[in-house]
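Sharing a structure below in C-alpha cells format, with a few things to ask.
Only one protein chain is missing; all other protein chains are in place.
Labels A, B, C and D are assigned to the chains in the order they are written; within every chain, residues are numbered from 1.
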Amino acid sequence: MPLSWLVLLVLALATAGYFVGRIRVLKLAGGDVRALHSLPIYYGTNVALSTAVPALVVVMVWLLVQPTLIERSVSGMIAPEMIPEGSNLNLVMSDVRRVADGLNTAIAGGAMSLAEVEAMDATVVDVRARLGELGVALGQNVRPEVLAAAKSYRSAAVTGNTLRTLIVLALAVVGFGISFSKTKPDYRARNVVERAVLALLMAAASLAILTTVGIVLSMLFETINFFGLHNWRDFFFGTTWAPNFRGDSELSILPLLWGTLYISFIALLVAVPIGLFAAIYLSEYAGPKTRAIAKPLLEILAGIPTIVYGLFALLTVGPLLVNMFGQSGSLGLGWMSGATSVLTAGIVMGIMLIPFVSSLSDDIINAVPQTMRDGSLGLGATPSETIRQVVIPAALPGIVGAILLAASRAIGETMIVVMGAGAIAKFSANPFESMTTITTRIVSQLTGDGDFASPETLVAFALGLSLFVLTLGLNVLALYIVRKYREQYE
Amino acid sequence: MTDATQNTGAVAPKSSLHTLDARTKRRNAAESRFKFYGMVAIGIGLLMLVTLLTTILSKGTGAFTQTFVTMEVELLETKLDKTGARDLEKIKKVTTFGYAPLIKTAFEKTVEAHGIETDLKSKAMAKILSKSAASQLRNYVIANPDQIGQTIEFRFLANSRVDGYMKGRVTRDSIANDKNITPAQLDFVDQLIAVGALKKTFNIDFIIGADASDQRPEAAGIGVAMMGSLFMMLVVLALALPIGVAASIYLEEFAPKNWITDIIEVNISNLAAVPSIVFGILGLAVFINYMHLPQSAPLVGGLVLTLMTLPTIIISTRAALKAVPPSIRDAALGVGASKMQAVFHHVLPLAAPGILTGTIIGLAQALGETAPLLLIGMIGFIASNMPETVGEGLLSPNSAMPAQIYEWAKRADPAFYERAWGGIIILLIFLISMNTLAVLLRRRFERRW
Amino acid sequence: MYDTEKLATDVNQTETKISARNVQVYYGDTHAIKDVNVDIDAKAVTAFIGPSGCGKSTFLRCINRMNDTIDVCRVEGDIKIDGEDIYDKRVDPVQLRAKVGMVFQKPNPFPKSIYDNIAYGPRIHGLAKNKADLDEIVEKSLRRGAIWNEVKDRLHAPGTGLSGGQQQRLCIARAVATEPEVLLMDEPCSALDPIATAQVEELIDELRDQYSVVIVTHSMQQAARVSQKTAFFHLGNLVEYGDTSQIFTTPQDERTESYITGRIG
Amino acid sequence: MYDTEKLATDVNQTETKISARNVQVYYGDTHAIKDVNVDIDAKAVTAFIGPSGCGKSTFLRCINRMNDTIDVCRVEGDIKIDGEDIYDKRVDPVQLRAKVGMVFQKPNPFPKSIYDNIAYGPRIHGLAKNKADLDEIVEKSLRRGAIWNEVKDRLHAPGTGLSGGQQQRLCIARAVATEPEVLLMDEPCSALDPIATAQVEELIDELRDQYSVVIVTHSMQQAARVSQKTAFFHLGNLVEYGDTSQIFTTPQDERTESYITGRIG
Partner (left out) sequence: RDQVQVAGSSTVLPYASIVAEAFGENFDFPTPVVESGGSSAGLKRFCEGVGENTIDVANASRKIKDKEIKACAEAGVTDIIEVRIGYDGIVFASDINGSGFEYTPTDWFLALSNEILVDGKMVANPNKTWADVNANFPAQALQAFIPGTKHGTREVFEDKVILAGCEATGAFDVLLAAAEGATDKAKHKAAEKACISLRTDGVSVDIDGDYTETLARIESNKDGIGVFGLAFYENNTDKLQVATMSGIVPSTESIATGEYPVSRPLFFYVKKAHIGVIPGLKEYAEFFIADEIAGEDGPLAEYGLVSDPELADTQTAVADEAVLGSNM
C-alpha cells in the first residue's frame, strides 16, 4: 500500500475513533454529559490520538530505518571488485535505487508484469532503453549485478512496505482498541489529552534548544579547524582585519565587532524612538481608522527586500548625507568623503526596523488595561504623562522584547551594511566613515573566492560562533534588566 | 487620624478652568510635543515607505510590458526534417542553432511583404529578436511535427535593447559603443513599428514565467520563483506559527520558572540574533547533508526559514501572552477550567493580535530573505517549470522571489535591473496580500479591557 | 425576604464539608495566614469577617487552590474537602475548582459577551446537552444572579461594558452556572444596592439547601442574616469561629468583641 | 468618630459648585443618563444613591470628563463647575481632572510601588519641592486613606500585592494626595470593614471643610451619615434630589420611597 494511503487510512481510523469515542462514552453515560469526567470531545480526541500517534511515529521511524536496512543487505550483493574505478558503493547504490524505482514504475504503469521484471536479464535486454521508453531516465547502461541488486532491492522494499503497512495498521487498531476500551465515563480523558498536548508544547519549546545545538555543532568543527590554522590571540585581541589571498592574513574580530555595535547602535537610535513614538501614537492617540491603516502600512517596511534598502542607502541616503556633511556639502563641514558610512547604513537599517518596534510595542501597549490609564488620567495626568509613567512601564517587558528583536535583526543584517557602510574594517568613532560588521564578513568570507580550507574562509565560522556567544551575553543582560524592572498589572 | 493640615487651602487657590495656569500650559506643551513626536514618527515612517514605494514603482513598472515582433515563419522541411519521415527523434536532432536560418528567412519575407526598405542583412535583422525565438520555434515544431512545411504566424520577443528602446532606456546616443545593437537596427525597429509588426504590450510571462539566462533578460519571469516562495511560505506558516505559539505557551504558561526555562528563554532571544546565513549553514548540514533532503528544494528552504522565523514569533507571542492580565486566567480557573483550557479559550485569543503581528513580521522577513537560501542552493540560475503538484512544488528545484530579484540585480544587462524592480513589485504585492489576511484577522481579535 | 427561622434550626445538625488544619500561607516572606484550623459545614453558609487585609481572601483562595496561580504564594498545612486532602498530588485542581466555585473580590468578567461569560463554565463541564439547554442554564443563572432583567436584551453585548454592580452579579451568575458543591464568595455584595443584595442573599440561602457556601463580607448585618457559622480573622489569625448567633451575641475573644461592637457598615 | 452636628448646620448655607443641565449620556445606542439637572454644593458632601446600573458611575464620570476615554460614550448637555462649562473647548480636561479628583469603583492601583502610587499625582502636579516634601505628602495621604499603618513597612512593595480593601484605600489616598477641589468617590468603602469605613467617612467629613465631595454609595446609612445632599437615580433618571435629611425622611417620589424603605444593606 502506498505510504500516502497508509497515512490517510490511519488518519481516517483516527477520525473514526474520534467519533466512536464520543458516541461510546455518551452512550455509556446514558446521554448525560454530566455523568462524564471530561467533555465528550476529550474522549474522542483520546481515541484519535491513541490511534494515530503511535502509528504515525512508527511510520516515521520506519521511513528512516527501512532504507538503511535494505541498503545494507542489498549492498552485500555488490562485491567490491564490481565497483567501477573512481566510483564508490554509494554511487552504485544510487544507481540501484534508480533502477529499482524504474522497475516499480514499470510495474505500476502496467508496462511490465511482475514476472517479466523478475525474468529480465541485463545481458539480454537493454534495460536502459526499456526503461527509457517508460520515461525513466538512466545515466548509464545497467550492468547485470546492478539489475540483480535492483530486483532484490525492489522486492525487499515491497516486503518492507507490506510489513510496514501491517504493523502500522495493527498498531493503529490496537491503539484504537485499548483507548476505546478505556473509554468509560469516569476515565480522565481530559487529563490524558492535556498531558499529550503539554508534551507537544514542550517538544515545540525544546526545538529551540535543538536549533542551538545544531547551530553550534555545524560551526564548531570548522571553527576548531580555523583555530588550528590561525592564532586565537590574534583573532580575539588583534586590531586589524585584512584578509589576503596570499595567506598570513590578519583576521581579528575586534574591528568587526566595533563596526557591528556601532552600526546597530545607530540603527536602534533611529528605530527605537521612531518606532516607539509611532507605537504610542497609534495605540494612544490615533483613531481606529488611522491605526487600522497606518500600522499595516508601516509593517510593509519590514517586508521590503533588503536589497532595496541597500540601494536606497547607496543611491539616496548616502549622497544626501554627503551633500550635507561632505566637502562641498551644504553645511560645509567636510566630514564625510564617501557615500558609504556607518551613519548611512545605520539610518537606513533603522528605517527597516521601525515596524519591529512599532508594531509589537503597539500590540503590547494596547494590551495594558484601560483601568491603568483611567487611574492616571483621573489624577489629572496628561495622556503623555500617563503613557510615559504608567503605560510604558507596564508594557516594558514586551517593548524590550521588541527592541531586542530589532537589535537582533540589526546585528544579522547584511545587504544594507554591504551597500551602505562599505567593506572596510576599522576602529573609528567617526560615524561618517565606512565600517563593516561581523555578519557581512561571515557572508563574504563564506561566498568568497579563497581556498575553502584556508583560514580566510574558515574565519566565517569562527566569527559566527563568536557572535553567537556575544549575543548570548547581551541577551542574558537584557533578561536581567527586564526581570528587574518588570511591573505586573492585574 | 485627623492630621489635616491648614495649608491645604492655600495650595489650591481657586482658578478658572478657562484660563490655563503656567504649569498646565507647560505640561500641555509637553503633551503636544509628545503627540507631535508621535505624528512625526509615523510621518517619517510613512514618508520613507512612500519614497521607497515610489522608487520601486517608477523603476519596476516597465517590467510588466514587453516588446514583441509578430511575423510569419515558414517551417521549412528542408531544414527541420530532411528525411520527411516526421520522426520525432530526428526532428529533435535539429538544435536551436538550426532554427536560426528560418528566422532570417522570415525577416526577409516580412521586409518584402511590408515593403520596408533597409540595407540591413537578414542576420542583423534577426538580431533584434530575443534568443528565445529559436527555442520558441523549436518547441512549437516538436509539439506539432505535422505543421512542418506550413507558414505560421509567431509572436517573438524582441531583444532587451529593442525593448529598452521602446521604453526609452536605450537611445541612439547611448548605444554608441554598444556592440549588441546599431542605429541601423533601431531604424529598422522604427519601420517595423510603423507597419505594426513590433509592439509593446502587457507581458504576462513576466508574472508567470521562469528565469532566463543572462542573454535573454526579455524572456525572464518571476512566476516560478513566486511558486517557490509560496511553497516556502506555506511550510513556514504551517510549521513556524504552530510551533512558535506552542513553544511560547509552554514557556510562558506552563514551564516551571527555573534556570532551565531561563536558558531556553535566553536561547530563543539569542537565536533571533543569529545572522540568517548561519541558518543556511545549519540547513545545509542538517537537512541536506544529514537528512538527505533534495538540494535547491523549497521544502528545505521553508524549513530553514522556519527555524529563522521561530524566534520572532516566539518573542512576540510571549510578549503578548505576558500582557494578558492575570485576572482573566483567574476567572477561567475559578469556574473550573483547566489551565490548558484557560490558555486556549481566553488567553490565546486575547494574545492573538500580538501573535499575528509576530507572524506578519516573521513572514515578511522570511519572504524577503536571501542569505540562507544561498547555502542550500536556491540562488543562481534555476529555470524550472511551474510545479504541477504540491509534492513537486516542495521538492523540485526552485528559487524564491528575493533570490531571483537578487540574482537579476547582479546581472550585467540593464534590462535585468528593471526586472529586479518589477520583481520587487510582485514580491510586495505578495507580501501585502499575505499581510492583509493577517491584519484582518488581527483586527478581529483586538480589544481593550 | 430571607427566612430567619432556618438559621436557628439548621445549626448543629450538619456534617463537616471542609476542614483546614494548621494552614499557613506566605506571600514571599510575609506570613499572611497563621496556623488556621477550621471546619466548615456542609449545607450551611459560613461567613468570614475581619478587618481589611486580615487574610480572608487569602484563606478563601486556599480552599480551591486559586493561590496556586500566584508565584510568590506558598501554602502549608492540610485542607480537606469531604475528607480528601486537596493539596494531595493526586488531586486535579481543575476538578477541585469545578467542585468549589468562586466569586472573586474584584469582578472579572471575560472580555466576551454576557451570554458567553455564563455559558463558558457549563460548556467546559458539559452541563448542557444542546443549545436550548444551554440557553436555559444561562437564563436561570442570570436570574439567580439577579441580573436577568437588566441584561436579557443585551445578552450578546460584552460583559465588560456593564456597570460595577452588574459585573459583580454577572460573576455570581457565572459561578452559579457550573453548579459547584461549594461556593466561595469574596464580598459578593460589595457593589450592590440593597435590593440586589437581598436577592443575592436569597440566592445564598437557597444554595445552602444543597451546597456549602463560604462568604467573605464586611457587613456584620449581612453575616448575621445569611450565615450559620462565622469566622473572625485578625492579622492572619483565625481568632474566633462558631455559630453566628453566638459570635454576634457572646463573642469569646476580646478582639472579636471590639470588632463587632464597632458595628457600623 | 464623625460629627453629626455639622450635618444640620451646614445645609443651606452653601454655594453651588457644580451644576448640570439637561445632561444626557449615551453608550452607543443605550441612553444611560436621561436629562439630569442637578446643582452640587461647594463645601458639602453629596451622595448619589440608586440601584445598581442606574447610571451613578456614569454621571460621576461626566463631572471630570473621564467618560472621554470611553469610545462609545457620548455626553450631551451642560455641566458647569464654578460657573464654567467643563465641556467647553477651552477647558483642558487635564486641568479639570487635577481640580476634580476621582476614586474609581474598581480599585486600580498602578503596577508600581505603594510609594510611587501616591507620589505619582504630586509629582506630575509639582506639589512637592523636594524628596522630603514628597515623603511627607505620601505619609499624610496614606494616613488620610487610613492605610498608613498597614503599609508603612512596605512602601516599596508593589501596590498590586495588596488586599482588595487595602487597594481601595490606596486609591483613596492617591486621589487625596493631589489636593483636588472636588473629589468624586465611586463606592469608596465597598470593600472596607466598618472601622476602615469609619475612617474614610471621617476623611470625607474633614474634606468638606474646604472641598466638595460627591460620593456614590449603596449604603443608605452611609449616605445618611456623611452627606448633606442626596441624589437618587433610577434607570438613568435623577428621580429626586435634596437635603439628605429630607430625602430619607420625607421622600417626594414614590420610587425613592420604595428604594429607601427596602433599606437593608
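Here, a contact is a pair of C-beta atoms (placed from the backbone, for glycine too) under 8 Å apart; a residue touches a chain by one contact, two chains touch by 3 or more.
These numbers were taken from a predicted model, which means no experiment stands behind them.
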item: Partners of the unshown chain among those that are drawn; value: A, B
item: Residue in contact with the excluded chain [from B:Phe154, B:Tyr417 or B:Phe430]; value: B:Tyr417
item: Contact partner of the left-out chain, one of A:Thr165, A:Ser252, A:Thr371 or A:Thr457; value: A:Thr457
item: Full-complex contact with the absent chain, from A:Ser94, A:Thr162, A:Ser181 or A:Asn231; value: A:Ser94
item: Candidate in contact with the missing chain, chosen from A:Leu163, A:Leu315 or A:Leu331; value: A:Leu315
item: Residues belonging to chain A that touch the chain removed from view; value: 85-88, 90-91, 94-95, 98, 137-140, 242-246, 248, 311, 314-315, 318-319, 337-340, 418-419, 422-424, 426, 433-434, 440, 444-454, 456-457
item: Where the missing chain touches chain B, by residue; value: 92, 95-97, 131, 135, 138-139, 170, 174-180, 212-216, 284, 288-289, 292, 294-296, 374-375, 377-384, 397, 407, 409-414, 417
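Methods note: only the chains that are shown with their structure count from here on.
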item: Interchain centroid distance [CA atoms averaged], chain C/chain D, Å; value: 29
item: For chain A paired with chain C, centre-to-centre distance based on mean C-alpha positions, whole Å; value: 50
item: For chain B paired with chain D, centre-to-centre distance based on mean C-alpha positions, whole Å; value: 59
item: Touching two or more other chains - residue numbers and ranges from chain C; value: 94, 106, 124-125
item: Contacts with 2+ other chains: residues of chain B; value: 27-28, 31, 326-327, 338, 350, 449
item: Complex contact set, residues of chain C against chain D; value: 27, 49-53, 55, 57-58, 105-107, 150, 161-166, 168-169, 186-187, 189-198, 218-222, 259, 262-265
item: Touch list for chain B against partner chain C, complex; value: 257, 326-339, 341, 345-346, 350, 447, 449
item: Parts of chain D lying in touch with chain B, wherever the complex brings them together; value: 81-82, 84, 86, 88, 90-92, 94-96, 98-99, 124-127, 140, 143-144, 146, 179-181, 199, 202-203, 206, 209-210
